[in-house]
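I have placed the structure first, in the form of structure tokens, so that the comments after it can refer back to it.
One protein chain omitted, others in place.
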Amino acid sequence: MTVRAWPVSLRLAVLGVVTAVALVAAVRLGAVAMTWSALADAIAGRGDPTTITIIRELRLPRAVQAALVGAALAMSGATFQALLRNPLAEPYILGVSSGAAAGAVLTVVTGWAARFVWSLPVAAFAGAVLSMLVVFRIAFNVGRTLDTRVLLLAGVVMSAFLAALIWLVLAFADTESVRSAIFWMMGSHATASWRSVAILAVCLAPSVVVLFALARPLNLFAIGEPTAAYLGISVERTKLVAFGTASLLAAASVSVSGTIGFVGLVVPHTVRLIWGGDNRSLLPCAALLGAAFLVAADTLARTIAGANELPIGIVTALVGVPFFVWLLRRPTGGLTT
Amino acid sequence: MFFGGRRREPDTPDEGTETRRRACRGAFALFAVVGLAACAPDRAGERARSSRTASADAPIELTDDAGNAVRLAHPARRIVSLIPSATETLIAIGAAGDIVGRTRYDTAPEVAALPSVGGGVDASVEAIVNMRPDLVIAWRSDSRGSTRERLVSVGIPVFVLKTEDTTDIFRGIASMGRLTGRDSAALAVATSVRRGLDDVRRAAAGRPTPKVFYLVYNDPPMTAGPRTFIAQLLSLAGAKSIFTDSSQLWPNVAMEEILRRDPDLLVVPAGAGVNSLDRLRQQSGWRDLRAVREGRVITVPADIVNRPSPIIARSARLLLEAIHPELRADSAGAPRPTSAPAAR
Partner (left out) sequence: MIAASAASSTHHEPRPVWSLRGVCFQHPGATRPTLDNITLDVASGRMTAVLGPNGAGKSTLLHVLLGTLTPAAGDVRFQERTLAEWSRKELAREIGVVPQGEAEPLFSAREIVAMGRYPYLGPWQRERPEDDAAIRRAMERCDVAAFSDRWLSTLSGGERQRVRLARALAQEPSVLVLDEPTTFLDVRHEMTTFALLRDLRDAGTTVVLATHNLNLAARYADDLVLMREGRVAAQGAPASVLTADRVADVYDWPVSVVPHAGGAPQVVPSDAPVR
């Protein structure tokens, strides 16, 4: 049976195994070397307390957060690609990443981030949501419907504007703030804790359920809004819910881990190129592949340079691009949304 | 990131305030002693010998430079220092053997053999935790505070250090002494540094004070603001900085403004073997400065001058000789040796 012909259950099982392997590797590998038995002991709570701390309080929450963020970004990207009928669509396309970066940079430069550590993710989330609302408002002005082309343009323009603001603020900030801001923007899971994982999971769970429920309507959106209407979808209402949910997923991800690009764009395309665009299978498969990919990238970022951590956004792009280029060059009958 | 799991907060508000008051009083007292020591060296020496700190196992409470109360069960014996100048301070007060981890920017030979935890603000928390430290020295200028937050949430005390001006440096020496139970050694180091600075001030007294521009970076031009220890050392060494009106630590200034303020002398921190004068002669804007045309560009070793640690006595000396070259050749009337009292 070719890979293309796998039934959905087999795809999910295989991807699930891949994700599990990535998670195990993420816990096993790190700046500090560890044997399998030491790892098992630490997870069970036996043995050296420092090792237990490293595994339970540092590596595990970080791996889980990377998995959640990867899944969220992949699902968000798949949703935007269907809604906008554009293969370049990705989670940050409505200005979410720039809004989050603006919020984060403000807290860094004003010193709030150092004093109240939670102020940064909260400000990032607020910035992302605000940016999204402004973009929606702009797109709503034209007619009383949500015009997707205007939405796309408004998002691009908003991103550019916010980016300019961010650089303006950084131009007058001190070097340390600039360095911190830039590193945040390149993405990192170093701040992961069980608390942040729990909060993220609580934010993600309802969004994921909503998107799964919208899988069929999203298939129809991918073909066209008139067609979706002809086949029974209340287009404007469904669009609003889908855009809002996908943006919230992106906003939540960005506020905990900075802007990690490439995952939301390429992971859904990868799944689509193999198994087609039916969102009932695409969404869960992309979620698993995104989780595995980001966990693996995070592990690589942590281990490739000894104790020096690379920002994860660099790893996802450097590793992901060659793979995706290879996938594109295979004869698949063309890449469309 | 969000509230850490196990933060070292005081149990009751009253206790916390009391701790803070006690810590403040302790720090103030120490500072006062150091200040007095500057005026009368001999008296300070006696006082240092007599004021032995508490025994090796007594708990230590101190407020760090970010206002956090830091508690140690006993003087720190396994320290990870994320700040190279703090590492130097620790070495200077004789605590080199208590250090277990360094950053990749630490160049002191005493810690070269120790494992690295990465950068100063983006250190690997995992690597730090694996060293089982009982104290971590962290940057106050870490704008995200995430390293400190992670460490504190797994129960490792973090002492945040500010390293901007000379007051910070002296406070840092005292804090390092307090944290390692080596208050007397810290006091001796501080005294010696103060003495060295005083020597420099005396040597500069009565001499002309040229207008100086301290060139941190050339494109865009960046200098040391008046709040930095470098600016303070420059003024101690008898120079008049042309940028005393900036509120930023390391302000970017316009080339036109430098030209307008017309410094007599350029002081450039650079690595060994770098000929700053030749380079500046080739750059537009810089080559139009009178100081560059007259060749009055002095290079000082960056790896000494840039460090806010006990080495500032030596830095002050180097700056003095850069500004007043006639003092360089003058060894007969030179004050007593001023390098920091630690093996380098």
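In this document, chain identifiers A and B correspond to the written order of the chains, with residue numbering beginning at 1 in each.
Rule of thumb we're sticking to: a contact is a pair of C-beta atoms (placed from the backbone, for glycine too) under 8 Å apart; a residue touches a chain by one contact, two chains touch by 3 or more.
Keep in mind that this is a model prediction, so the values were computed, not measured.
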Of the chains you can see, which ones touch the chain that is left out?
A
Determine which one of A:Val129, A:Leu273 or A:Leu289 touches the chain that has been left out.
A:Leu273
Residue of A:Ala222, A:Val266 or A:Cys285 in touch with the missing chain, whole complex considered:
A:Ala222
Footprint left on chain A by the chain that the document does not show
5, 82, 85, 143, 212-216, 219-220, 222-224, 226-227, 229-234, 272-273, 276-278, 333-337
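Simple rule for what comes next: only the chains that are shown with their structure count from here on.
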Between chain A and chain B, what is the gap in Å from one C-alpha centre to the other?
41
As the complex stands, chain A meets chain B at residues 30-32, 50, 53-54, 57-59, 108-109, 111, 113-115, 117-118, 120-121, 174-177, 179-181, 183-184, 190-196, 199, 256, 302, 306-309
Residue numbers of chain B touching chain A in their complex, please.
1-5, 66, 104, 115-119, 121-127, 129-130, 132, 139-146, 149-150, 153-155, 248-250
